[in-house]
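With one protein chain withheld, the remaining protein chains of the complex are depicted in position.
We call the chains A, B and C, going by the order they appear; numbering starts again at 1 in every chain.
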Amino acid sequence: MIEQLLIKGLSLGAIYAMIAIGFCLLWQSSRLVNFAEGEFVTIPAFLMVFFYSVLKLPFAPAIIAAIIVSAFLLGFVMKKTLVDALIARGNTPFVVTTIALGFLVRDSLTVFATPEALHFPSMIPQTPLQFGGAMFSSLDLWNIFVAAVVIVCLHLFIRKTKQGKALQAVAQNREAAGIMGIDVQKMILMAFVINAVLVAFSASLAAPIYMVKYDMGNELGLKAFYAAIIGGFNQVKGALLGGLLVGLIEIFTAAYISTQYKSGFVLIVLIAVILFKPEGILGTKEQL
Amino acid sequence: MKVFETRGLKKSFQEFSALKGVDIHVNEGELFGLIGPNGSGKTTFFNCVTGTLKCSGGNVFFRGKDITNKGPDAIYKMGIGRTFQLIEMFPRMTVLDNMLLAIQESQGSMFGRLLTMNEDGNVKRALDLLGFLKISHLRDEYSKNLSYGQQKLLDFGMVLMTNPKLILLDEPTCGVEAEMRQELMNYIRDLNKQGHTIIVIEHNMDVVMNLCTRIAVLDAGEKIAEGTPEEIQNNAQVIEAYFGTEEDEEC
Amino acid sequence: MDKINQGMRWQKMVAGSLCGLVLLILPSVIFKSQYFLYLSSLACIYMIVSCGLNITMGYAGQISLAQAGFLGIGAYTGALLGSTLGFWVTLPLGGLIAFVIGLGLGFPSLRVKTHFLAMVTIGFTVIVYLVLMNEQQWTGGPYGIFNIKKPSIGPFAFTSPAAYHIVVAVVTFILLFFAFWALNSPWGRAFKAIRENEGRAEMLGVSIRNYKLMAFAIGAGYAGVAGGLIGPLFGYIDPTMFALGFSFLFLLMVVVGGLGRFEGALLGAIIVAILPETLRFAEQYYPIIFALAAVLIMIFMPKGSVSFVDWVYKKLTGKEELQLTK
Partner (left out) sequence: MVRKIWLVSFLAIVACTFLLSSPVSAQQDKVTLAIVAEQSGGGAVVGERWTRGVQMAGDEINASGGILGKKVEFFIIDTKTEAPVAVAAVRKAIASNPFAVMGPVYSGSSIACMGLLAEAGIPQFVASESPNIATKNDPKNPNTFLSSLNVDLSVQKVANWITDVLKTKKMAILWVNNEFGRSGKDALKKVLTPKGVEIVIDLAAELGQSSFTGELARVKSSGADTLFVYMNEEESGKVLPQIREMGIDKQMKIIGETTILTEDTLRLAKDAANGVQGHVGLSPAAAPLKPVTDKYFAKYKEYPDHNFYKGYISMYVLKAAVEDNKSFDQQKFRDRMKNRVFCRKDYPGILMDVYYDGKGDIDRQTFLIKIENQKQTMSGILQPMNPGNFAGCK
């Protein structure tokens, strides 16, 4: 039973981790927290359904198209409109605005698209696999694999490329980076685009499990947020750890502690982290 | 009698140390000057003393009590008031509200304040002070609409509201018109005569030399000299530290 | 001069209060339809919540998403203890319990950053919801609690919607009056100072933590009292009425109305409770319009829709702002 829970927990955690990493990148580059992150997952999911089921594109092009469009909408447009308008006023107005934005996305989708849950096929065929006592599907390994590839690529990008290093510099000290000649605005734009791509990937992984629905992002966004805080808001590796932890906690709580209070347990962990180690498990203290 | 004293006060920001163990003591009723070139750590010294910054080492004593690293609100209520070099105001509050805020927390209990309807005493005191500072016509103006000099005066007025035992003035005359400056100096002297102990950071040498009874000089976070104005003026180390920075009159 | 001002201040206060009370009670007299009476009562309840939240958020600058949880605590206090203790005891009791829990929740979490506080309060709301849902033996679980009685004084029962609206209106009036009083007392000045320049306020002796804690707890207490009014209004409560979504709604309510403006929060409550009715033609689009308006208001009108009222006021009277609080 434990290996079953582990594999499933990691598969779920991989999705959370990708979204949580998006959170962290936004925070690092712009010191903003996006409360509409869940809806940022819903939008690419609906785009995929739109391209695949409505426009009848083949599967792979549909997903690629959805990723490109969401990178444009959630990265570029978002940066040029909301972020540019609000960043000077600090985090709180942005938090409130993104809460409103979340409502806007959900309500628009119910009215203009559909309030129903939609089925969406997975990227690879779902074949049942067995490992010891654990029975799972190829999809779980695929989730872990995709998340690992995306995260490794991101890591290499941040550590090895010039752009990535500039992003790191901005994360450490925005003013100093600006003085050093780094175009901070461009870095923020880049972070938003990367975030959009990350959530689009996680949407493609989440859609077969979560079903495409206007409120699918509620749970995903919250869980990813928990993950980012538990792991550490200012560390990509923290968000990764947090995501996996949240996935595992969720499944192990349901299996061993209580099904009725399963969403409460992760919150207790979260509140404990906030109160006793606000920087998160792997996070570093920030000098603000 | 020492009313205020620091022993080995240290403050460092990561690798940079702004204060490297400063010992200063001020006697009751003194008008003490603190000078030094730009970046020598004068304002950092004030910030550490008033609790705005956490000290990295050393101690601060006020009337015999160790107040090191106490909260700024507690230190204020113990009777240390200060003004600021760079303006720190409540931009969308009226001048009168700024003044009243300066005193309300030092009176009564928190819940008592909730039930306060009558603040006439404070209002009267605030208006008197504003009158003296010649800005009483601005009482209902938002403080953000005041000129720099007027804000400076308001800042000065606010520190006087509570009648603090020890007043820290950070460049009080900087940016104030020349005729007002003379009056301010007189008022500072009057305050001092009334029994207030005052520490002044000043750029303007004339002001310090005329005003203060004793002066300490900071340079790069260290006290390099201390004494009467005459002693300081003739101190070779001080002259060296100030050499070439004299023309920098801006604040 | 100041003596005269003092006298006028009292006069103004009494006149303004009477006016407010009459306005709040007015629907009981003019509306016959129980639907409009219900809307009026709901608007009053929302006003209580948003007025409290405005103190927490608009004045002390903390994002709280715990409002739905506190509302639930107040409502269940009323529903569970109402039959033994009576409405008049449980109403303030619910507020008091929420206030105390607010203190307990705020005390450790106010030192963390804004968005962390938002998370702690989200967590709180979710946990309250889970408890209400799962502790069926006490709370009735998802079945909720039925037949919540409307209050009575002696032989006179406030059973008709019009009579109950009077109760709601009077409670609303008392709470708004207290908030108005507090915001005009030195507390209001301290709240404002914290919002404008926290560091400087602290250097003037303002105990940031105490004031923020009080602001948070007052917001909680207000939501608790509002919860106590909800039960008798619907005659029924269940946990879904206190789900997290409502916390978000309350937050937007204050933002759309006008953060940090006493009258702004009230306007926000009215917009949320009543405007959907006047925009009947847009029925299904209303939530979209509201959310879009909230986004646009945050960007272009940071002071909220009350700044539109200011604009009208300026056109009418030539004065800068319609400001009820200092």
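To be clear about the criterion, contacts are C-beta pairs under 8 Å (C-beta built on N, C-alpha and C of every residue); 3 or more make two chains touch, one makes a residue touch a chain.
Quick caveat, the model's predicted, so the values are computed rather than measured.
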item	value
Which displayed chains the hidden chain touches across the whole complex	A, C
Hidden partner chain, touching residue among A:A85, A:A254 or A:I268	A:A254
Option from C:S83, C:N210 or C:T240 whose C-beta touches the chain left out	C:T240
Residues of subunit C in contact with the chain not shown	12, 15-16, 19, 23, 26-27, 30-31, 33-36, 38-39, 42, 133-134, 136, 141-144, 146-147, 230, 234-236, 238, 240-241, 270, 274, 277-278, 280, 283-284, 287, 309, 312-313, 316-317, 322, 324
Contact footprint on subunit A, counting only the chain that is left out	1, 4-5, 8-9, 12, 110-111, 115-117, 119, 126, 128, 135-137, 209-211, 213, 215-216, 218-219, 250-256, 259-260, 262-263
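Following the convention adopted for this analysis, only the chains that are shown with their structure count from here on.
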item	value
Chain nearest the overall C-alpha centroid of the shown protein atoms	C
Between subunit C and subunit B, distance of the C-alpha-averaged centres to the nearest whole Å	42
Whole-Å gap separating subunit A and subunit B, where each centre is the average of the chain's CA atoms	50
Inter-chain centre distance, subunit A versus subunit C - centres from mean C-alpha coordinates, in Å	33
Sequence positions of subunit C contacting 2 or more other chains	none
Residue numbers of subunit A (touch at least two other chains)	none
Footprint of subunit A on subunit C - complex, ascending	61, 63, 108-109, 112-116, 118-120, 122-123, 126-127, 130, 133-134, 248, 251-252, 255, 284-285, 287-288, 290-292, 294-295, 298-299, 302
List of subunit A residues in touch with subunit C within their complex	33, 35, 82, 85-86, 89, 91-93, 95-97, 99-104, 107-108, 111, 222, 225-226, 229, 260-261, 263-264, 267-268, 270-271, 274-275, 278
Residue ranges of subunit B touching subunit C (in the complex, touch as defined)	50-52, 71-73, 76-77, 82, 88-94, 97, 100-102, 104-106, 110, 113-120, 123-124, 158, 162
